[in-house]
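As you look at this complex, bear in mind that one protein chain is not there, while each of the others sits in place.
Per-chain residue numbering starts at 1, and chain names A, B and C are given in the order in which the chains are listed.
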Amino acid sequence: MTIKDKVIRYGDDINTDVIIAGKYTKTFSIETLAQHAMEDLDRDFTTKIKQASIIVGGSYFGCGSSREAAPIALKAAGVSCIFAKTFARIFYRNAINIGLPIVECNTDNIHEGDVLVYELGSDTVVNETTGERLKTQPLPDIMLDIFKCGGLVEYFRQTGGY
Amino acid sequence: MGKTFVEKMISRNMGTDVSVGDIVFIKPDFCISHENASSVCRTFKAIGVERVFDPDKIVITFDHTVPACSVEYANAHVITREFVAEQGISHFYDINGHGGVCHQIMCQEGYSAPGRVIIGSDSHTCTSGAMGALAIGVGRSEMAGVWATGDLWVRVPESIRINVTGRLRPGVGAKDFILKVIGDFRADGADYCSVEFCGDGIAAMSVSQRMTICNMCVEMGAKNAVCKPDEKVAEQLRAKMHGGAYEMVWADDAAEYKLVRDYDLDELVPGVAKPHTVDNWAPITEVAGTRVDQVLIGTCTNGRLEDLQAAAEILRGRQVKVRTIITPASVEILRAAIADGTLSALVDAGCTITSPGCGACIGLSYGVLGDGEVCVSTANRNFKGREGSKESQIYLASPMTAAWSALQGVISDPREAYTK
Amino acid sequence: MKITGKIWKYGDDVNTDYIFPGVYTYMTLTEEEMGKHAMEGLDPDFTQNAAPGDIIVAGKNWGCGSSREQAVKCLRARGIAALVASSVARINFRNSINEGFPVIICPEAVRTTEPDDTITIDFDRGVVSNRSGDYSFAPYNAQIQAIMNCGGLIPYIKESLKQRGKLRQA
Partner (left out) sequence: MSGLTLSEKILSAHSGREVRAGEITFCDVDFMMVPDSTGLYAVRSFSQLGKDKVCDPAKILFVFDHCSPAPNENLANVQQYQRRFANEQGITIAEGGEGVCHQITVERGHASVGKLVVGADSHTCTYGAVGAFATGIGATDMAACMASGKNWFKVPETIRINLHGKLPKGASAKDIILTVMGRLGADGANYRAVEFYGEYFETCTLADRMTIMNMVVEMGAKNGFTCFSGLGIQADPDAEYCEVHDFDLETFVPCVAKPHTVDNWAPISEVAGTPVQFAFLGSCTNGRYEDLKSAADILRGKHIAKGVRFLVAPASKDVLLKAVETGVLRDLVEAGAALFTCGCGVCVGTHGGVPCDGETAISTSNRNFKGRMGNPNAQIFLASAATVAASALNGCITDPAAYM
């Protein structure tokens, strides 16, 4: 599967409280989560996401709490993939576990509005706007297996568990 | 012809004789508002008056949403704080370790006293009748009018007299008495009336028990309720009082009543108000065995030290089977419960303590009920959805019944606690 | 003055938690927002479909419970023209007067009004008319009528303060 879309650019240390505030996380309503995603960081996010589905961050994206509602909210809002220099550990696991593609690469030269093209699982992402080709960090095998199944629940259903 | 309590009070306040049915303007000695003060402030500003009629006669407490459980509530508190500062209102109880439920503060801090007129923008303002005051609940816009003018229009009401004899038996509380009265009168049985409680049964009760009784009279529609003031009230006021000298006022012997009823406490059994109306009384034996998910002990009805002590006496050294929430009616009560070991006994027994205030009673936080859950509550209302889900059920009961039921996990007769 | 409207019929003891649930009570809402939650605790059909000019017909002890005046404001905000009840709980009655919301006490009219009725209230004659007949009700006391004539307590207070020269000049 290939992802091709425009970029919404954020900085370093995007934490889980701004991705989805604690007051909204105790719900199964995907709509509620989608509606309040990034609310405290970027009031225009829900508008922007209609034009651009790729989020690019700096280092340490998703730091903070272990709330799985953070990647769920972004996925529900329509985010197709997140690129960052580094991700916080729990967010990284959570994103893969719920089937939201995330990729580590050097994001320094990616800007708001750039168009990225990425074949899921490949080791390169192309910035169509600048022509730059960026190396991506491969997923560990276990995470790749989980991701290929579409998430951890599906992985368990298909493989019967660890 | 003699005068009832309320006729006497209004006549005194007006300086002229009034009789039932007259509509007159009276002047309050103290006005009480809680979180709805923010709305009162807004309406007050809309009226266009610069200053409140008397900043020393206005009391404001935060109790319904403390500490604030959302940004909306937090910001609403600010509106009141700013108004309080601007108007120089000195009797203000913020979240700073001294407040509590407004009605508790009125009695505990000695704003309410015999012969005084108390107006509150809360229906349970009638609680202050336990102090011998004429205490009337009104709406919030109305309170803005009082803040602006110092006047309140009232219709001089008919009166009901309830003579109480006998003594409460072990396991039977003042709450059981008032639940029975409301069950008998029904939800509108005292609509627009002033209800007077007297007799040796009332005289034998503590001020705290009288507060439980007066508190709930609005649940049968009363405009106000009052217990005959006595030395017990005077003693409490000697310890702590605001405002000037007060005067004991009581009805004349020859006063005329719409209704007179007699109750004998010796015959009283523990009871509950079944869902979903306060007048849906049943003796405890009828509902014993009903599954319970949550127990709430507290509120302006039964959140005083005596109530917590009664619960602790039953719970000490035992473990509750269902989640049991204790919400003291004021910080002062919490402090006393810490000092005398009541709090430790309750916590040891597995109870959860929340910040003093209205707590779960109003369904705004601190123990909201989920779908299908059953709560035994010492609060004053069991309307559908009152403490959360519309699919939940609330049984109103005494602290003894609540505590004993918490131990069994089903509604249980608290008299067993005193025989076992 | 005379009003005619489609009615919403309710039973006895409709309390303030039904008319305006507690969860909204301590939110700073506009009257329009209050209107959106009217009767939410009891009747979602009303909350969805009540229209301006409709009239509520209810049994005894309407509005019992809390002192929350939003239980009147929300109805007025929805454009409800009046309430006809067998009796009204004290604080709710006061709040209605203070909001300038007409409340008519007329047990006979309540008893004979069918759920699908349309009724007419003639305030000048003091008569409620429904399919089965005309039923008279007692007029307001003069003091209360004075408040109602001003449109509620706040305008009334403004008016009387103006006359007493106490109101700040805007």
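Quick notes on this one:
Assume a residue touches a chain if its C-beta (ideal position, glycine included) is under 8 Å from a C-beta of that chain, and two chains touch if they have at least 3 such contacts.
On a predicted model such as this, the values are computed, not experimentally measured, just so you know.
In the full complex, the chain left out of view touches A, B. Of the candidate positions A:Ala88, A:Ile102, A:Leu116 or A:Leu134, contact with the hidden chain is made by A:Ala88. The missing chain, though absent from the display, is touched by one residue of B:His77, B:Arg304 or B:Arg415; that residue is B:His77. In the complete complex, the hidden chain is touched by one of B:Gly2, B:Gly21 or B:Gly97, namely B:Gly97. Interface with the hidden chain, as seen from subunit A, comprises residues 13, 15, 17-18, 21-23, 25-28, 39-41, 59-60, 63-69, 72, 86, 88-90, 93-94, 97-98, 140-142, 151-153, 155-157, 161-162.
Residue positions on subunit B in contact with the hidden chain: 66-71, 73-75, 77-78, 94-98, 323, 325, 331, 334-335, 338-339, 343-344, 347-348, 350-356, 360, 363-373, 388-389, in rising order.
Quick note on the criterion: only the chains that are shown with their structure count from here on.
Taken as a graph of touching chains, this assembly has some other topology, since it is neither a line, a ring, a star nor fully connected. Remark: subunit B and subunit C have CA centroids separated by 27 Å (rounded to whole angstrom). Distance between subunit A and subunit C, defined via averaged C-alpha coordinates, is recorded as 53 Å. On the side of subunit B, the complex with subunit C involves touching residues 23, 35-36, 38-39, 43, 46-50, 64-65, 72-73, 75-76, 79, 120-123, 125, 137-142, 144-145, 148-149, 153, 155, 187-188, 191-192, 218-219, 221-223, 277, 362-364, 381, 383-386, 390. Remark: subunit C residues 13, 15, 17-18, 21-23, 25-28, 41-42, 60-61, 64-69, 72, 87, 89-91, 94-95, 98-99, 141, 143-144, 147, 152-154, 157-158, 160-161, 166-168, 170 touch subunit B in the complex.
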